[in-house]
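Written below as structure tokens is the structure these notes are about.
After this line comes chain A, so read on.
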Amino acid sequence: MINLKKISKWYGDFQVLDDCSTQVEKGEVVVVCGPSGSGKSTLIKCVNGLEPFQQGEITVDGVSVGGKDTNLSQLRSRIGMVFQNFELFPHISVVDNIKLAQLKVLGRSDDEAHKNAMRLLDRVGLADQADKHPAQLSGGQQQRVAIARALAMDPIAMLFDEPTSALDPEMINEVLDVMVELAKDGMTMMVVTHEMGFARRVANRVIFMDEGRIEEDCTREEFFNTTRGERAQIFLSKILEH
Partner candidate 1 sequence: MFGDFDTGVIFDNLHFLVEGMQTTLVLTLIAIGGGLILGTLLALARLSRFRALSFCAGGYVNFFRSMPLILVIFWFYFLVPHVVGRPVGGFYSVLVAFVMFEAAYYCEIMRAGIQSVRKGQIYAGQALGLSYAQNMRYVVLPQAFRNMVPILMTQAIILFQDTSLVYVVGIKDFLVSADLVANRENRILEMFTTVALVYFVICLSGSLLVKRLQRKFAR
Partner candidate 2 sequence: MNYNWDWGVLFREPYLDWLISGFLWTISVSLAAWILAFTLGSIVGIARTVDNDWARGIATCYVETFRNIPLLVQMFLWYFVFPELLPYDAGMWVKRELPMPEFTTAVVCLGLYTASRVAEQVRAGIEAIGQGQRNAGLAIGLTPAQVYRYVLLPVSYRIIIPPLTSEFLTIFKNSSVALTIGVLETTAQARQIEEYTFQGFEAFTAATLLYIVVTSVVMLLMKLIEGRVRIPGMISLGAK
């Protein structure tokens, strides 16, 4: 489904991604972790072309992301993405946030888009907040709306870029619960996160990144139970200690 082949990227002289290769199969949940500055957010943004890369090739469902003839907007409309800071559009209501791309990109009728939006809001437990504006919701609620907004496009895969990092601790679980549900429904997911509990529950594979390289790429069992490289060892002990 998602294929990364030898991806390298530089900001000027500074190399942020170094020869990264991996793939995500249909229905697979892959968790990407690593210390801050390791390039994991950059890597996931390359998958839908939000960050350009200089070397390598990424294909999603057979379409090359960096290809000259690729209609990026169309490709992106088929890949859902959830951001660290939610990035709901502040000037329109919650339900309109979910309708916008359905109307403008997919060309759905207002009626159809609305029904779909309400169904998804119901699914993330926020149907009663439909007419509020994003800033009137808590962080956890906003992130659930953001997930609904991505799902409204009937994506073939979902990308999560640290979806719980900006949340207060008591709101993390409401978002993770929605994500676990999604995973159990068979959604293809690539998730940048430090939530190892989430990885233990639903991840098929775990990727560990450091200094722009993919250091570990193994199954959940291997990652949590057997021997890992030293850096991954240190990283895990740091975030699991408390």
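Regarding candidate selection, all candidates are chains of the complex that A comes from, given by their letters.
Here is the rule we go by: a residue touches a chain if its C-beta (ideal position, glycine included) is under 8 Å from a C-beta of that chain, and two chains touch if they have at least 3 such contacts; residues count from 1.
Bear in mind the structure is a predicted one, so any value in this text is a computation, not a measurement.
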Chain touching chain A (counting every copy) in this complex, out of 1 or 2: 2
Residue ranges of chain A in contact with candidate 2 within the complex: 45, 48, 50, 72-74, 76-81, 83, 85, 87-92, 100-101, 104-106, 132-137, 149-150, 153, 159
